[in-house]
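The complex appears here without one of its protein chains, the remainder shown in place.
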Amino acid sequence: MLEAVIFFLLAGLAVAAGVAILLSTSIVRMAYWLITMLIAVGGLYFLLGAYFVGVIQILVYVGGVAVLLVFGVMLTSRQLAPKLRPGRGEVVWLALVGFVLLEALTLSILHTRWQQNAMAPANSVGEIGRSLLGEFLGPFELVSVLLLVAMLGAAYLARPKVPTQGPQHAKGTTVP
Amino acid sequence: MTPSDIIAFLQQHHAESVVSAVADGPYPHALVKAEGLAAVAAFLKTQPRLRFDLLRCISAIDWPAKNNIELAYDVISTSLGHAFAIKVVVDRADPRVESVSTVWPAAEWHEREAFDLMGVEFLHHPDLRRILMPEDWPGHPLRKDYQDIVEYRGLKFNP
Amino acid sequence: MNQTANIKPQTPLGQAMFVCERPKVEYRGLSLKIVQLATKWGPIGIPLLLRFAWGIFFAALVFVIAFVWVVGRFINPLLPWFVRDVVVVVGLLAFVSIVAIIGIWGERKVSGRIQSRLGPMRTGAWHGWAQSLADGLKFVQKEDLIPQDADKPLFRLAPYVALVPAFCAYLAIPFGVGWVFHDSDVGLLFVLAMLAIEVLGVIMGGWASNSKWSLYGAMREGCQLVSYEIPMGLSLVAAVAWLGSLSLVELGRAQDGGWWSWLLFQNPFLFAAFFTYYIASLASCKRSPFDLPEGESELVAGFHTEYSGFRFVMFFFAEYMGMFAVSAVATVIFLGGWNSPVPGLASPLWFVIKSTFLVWVQMWVRWTLPRIRIDQVMHACVKYLLPFTLLLFVGSSLWQLYDNPDHRLFEGFAAVVRFGLGCLGLLLLGLYFAGAAYGFYHRNQLVGQMVRKHLPGA
Amino acid sequence: MMGLTPYLILSAILLVLGIAIVISKRNAIAMLIGVEFILNAATLNLVAFSRHGIGGLSGQTAALFVIVLAAAEAVVALAIFLNFYHTIATVDIDQGDQLKG
Partner (left out) sequence: MKEIELQYRHPPDLLDDGEIPSDIRTEELVLNMGPQHPSTHGVLRVVLQTDGELVLGATPYMGYLHRCAEKIAEKVTYRQFTPYTDRLDYLAAMNNNLGFALAVEKLGGIEVPPRADYLRVIFAELNRIASHLMATGSYGLDMGAFTPLVYCFREREWIMDLFEAACGARLTYSYITIGGVREDVPEGWGDKCREFLDYFEPKIAEYNDLLSFNHIFINRTGNVGICPPELAVAYGLTGPCLRGSGLAWDLRKATPYCRYHELDFDIPVGHGENGAVGDCWDRYFVRVQEMVQSVRIIRQALDKLADGPVQAKVPRVVKLPAGEVYYEVENPRGQLGFHLVSDGGTSPYRLKIRGPSFCNLSVLPVLAPNCLLADIAALLGSIDVVMGEVDR
């Protein structure tokens, strides 16, 4: 019973974060609502017994990606914040598409009979590690290569455009 | 070199711009015409036998009686060790003189202070604005006939 | 009406000078109704309230019991695990706040002694032990300023987002064999994750106080912490790979064979990994050479410039909790947590002694070293610490590969190295105590004539 | 006991919210937030299935892969937005229409 209470709490938090993002206009608020959603989903993973994935979610997502996002917000939102208030027509369209999609998904979920066998016990990190290097060895190596490429690409893209001379230590200033 | 040698050397090269000179006494100096100031300054700095490279101080002295402002440039040579001073006299009503900041960059702030407190206008100064007083302060405090103002931007003082 | 009256005072550059008169507070909406209600019923209500104070108290008590009984319908509040969790969390909260309070007082005493002065002596009898309580009281009654166009909700939220993860880190740290809130098998990663969330609180604080200086503090904080998490994690991975489990209790239990079984002395790579971890942990809780986010001399007070009153205390507590948490992780993994140097006498006391020693070293380093510049911090992390920890990880795992019975020769060599490292550790400790004794013995010459004459207690 | 369906409905709601955010917001970073929503909805599904016996442990390892890839994607996306910001003074997507005829 307790599990249901916690589930609805966390689920409510996540959905509330989503809705708040839809309604809010300040980009910084949206970034912090995203962080609450990430933490709520992390909590859900703990609830589902997947401790390792929950911790990785908080460590990688909240500790890394969200901080990056907040940096992105800080660096780009100084000058003129683009208008975030959706026009009249957009809201109507949005509501329509949203509800149609939602109905379709929920109906399909409710009607299919999921083959739910017994609860698998909360497994330890060891098995995940072994499966990572056993069954999923291929994707594991590919992801490491992909991460390297992403890092280099991002570093190349975000290099300083204005060629700032190195700090002044390199050379003394000449007499004016 | 002793002050008298310096003055002799100076008169030898820049006779037309040196008006008068005093060799003995506590303050040996040479009085220079305003027009020849830049040339004499460059001469003092670059002449290998003088090499006055350190400009120590520019003081503006207000003589309302003689209706002029005296500018004293004190210089010293860090390599040869001797010191000297040149003076320029400018009219008190409209004090205007060539700036020496191109020869000695140290003069920049001294001239700004002279402009700020004494009202001397320095031509071709890179950035001539008040240095100590607020930007829009009326009058020049160090002049002898300066009347202290009673009220500035809503702040009142009793003289 | 003289003409000068209406000149608004301006700064030299013409911007309108901010004239700060007493803000006249006008109430609107709900607060207006409350104020009106209070003024109307106040003279009657308060004596009435005082009259039935006891009645109201018991009514509240009954309400609480009823609420618990109703909630109990869902979960029985007297369940053993529920009571145990509540007790442990309250105990942890008490322990952590005591740690923070003693930490603040200790830091002031330590910095005093290092600077040949006494530190707080007056508040509360012996050596001013109540100084941090007095500070807390002072901060509580300070006016709680919020900058005019700061992002108010985020400004108020930031201290909590910095404080709560610092406390949650303690949920996974084992103080003794059974003394842990929840022994999950990803305990170590959980602690690292909590320290990662703390960054967000600081960035939120810096951004919300809407001043350029605190924005600089927040940016520096972000870069420094996120980049120092990698060497910190890597040096821990080197240690974890040696014992093969992420759960802190497992790690502690595996080091219970006296000081030569501590992970610190197992192989030279782990010996170095302890020091790289310690340096990275200094950076991750903004201490000593890495205290750039609140670099006083150039950023005024960094991200918490605009904070005053109890909000500032929150950030202060978060810092001290972080300090102790990071040292606790170091003791559990490298110095065999609750195990004593002599096998057998394991007790939580050893854990506390070792952690406080590491916290003392942090304070000692803070009051001797100057601050590093932000680009040097980044260079140090990427160019030196990161490759070095990678090397340590590879070396340690290779060492582990060969240090087993079927490589007879290497295993002997490994035992010799283990013994050598143990002696090295002993030597370092001895050196430290010898230095301390020398300092204490010659304290009069070192401190100088002034202090002896004026400050008898030195 | 908690079945599978509540998790699936929750991830459906998160998916729809994510899509709505991506559509309605014009700020580049907001779109990135929407994409994070969608990715989280997918990972939630993965972990829910692996927890309820379908597919055993591979669900959780797949969830790990998704998290790692989302991190890489966010890094590259932000680098692009910074570049976008440097060329045009705003992060407003509508302004990125230089390629139009």
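We call the chains A, B, C and D, going by the order they appear; numbering starts again at 1 in every chain.
One rule holds for everything that comes next: a residue touches a chain if its C-beta (ideal position, glycine included) is under 8 Å from a C-beta of that chain, and two chains touch if they have at least 3 such contacts.
Note that this is a predicted model, so its numbers are computed, not measured.
Considering the whole complex, the residue from C:Lys24, C:Arg73, C:Lys212 or C:Arg408 that touches the absent chain is C:Lys212. By the touch rule set out above, chain C reaches the unshown chain at residues 111, 114-117, 212-213, 216, 289, 291, 295-300, 367-376, 448-451.
Within chain B, the residues in touch with the undisplayed chain are 25-27, 53-57, 59-62, 72, 74, 78, 81, 83, 85, 104-106, 108-109, 117, 130-134, 141-142.
One rule holds for everything that comes next: only the chains that are shown with their structure count from here on.
Separating the CA-averaged centres of chain C and chain D is a span of 33 Å.
The mean-CA centres of chain A and chain C are about 27 angstrom from one another, to the nearest whole unit.
Counting only residues that touch two or more partner chains, chain C has none. Taken residue by residue, chain B touches two or more other chains at no position, since every residue touches fewer. Only residues 1-10, 12-21, 23-30, 32-33, 36-37, 40, 43-44, 47-48, 50-54, 56-58, 60-61, 63-65, 67-76, 78-83, 85-86, 89-95 of chain D touch chain A when the two sit together in their complex. Touching chain D in their complex are the following residues of chain A: 3-4, 7, 11, 14-15, 18-19, 21-22, 27, 30-31, 34, 37-38, 41, 44-45, 48-50, 52-53, 56-57, 60-61, 64-65, 68-69, 71-73, 75-77, 79-84, 86, 90-91, 94, 97-98, 101-102, 105-106, 109-110, 114-120, 123, 127-128, 131-132, 135-136, 139, 143, 146-147, 150-151, 153-155, 157-158, 161. The residues of chain C lying in touch with chain A in their complex are 74-75, 151, 153-154, 157, 184-186, 189-190, 192-193, 196-197, 199-200, 203-204, 207, 215, 218-219, 222, 226, 229, 246, 375.
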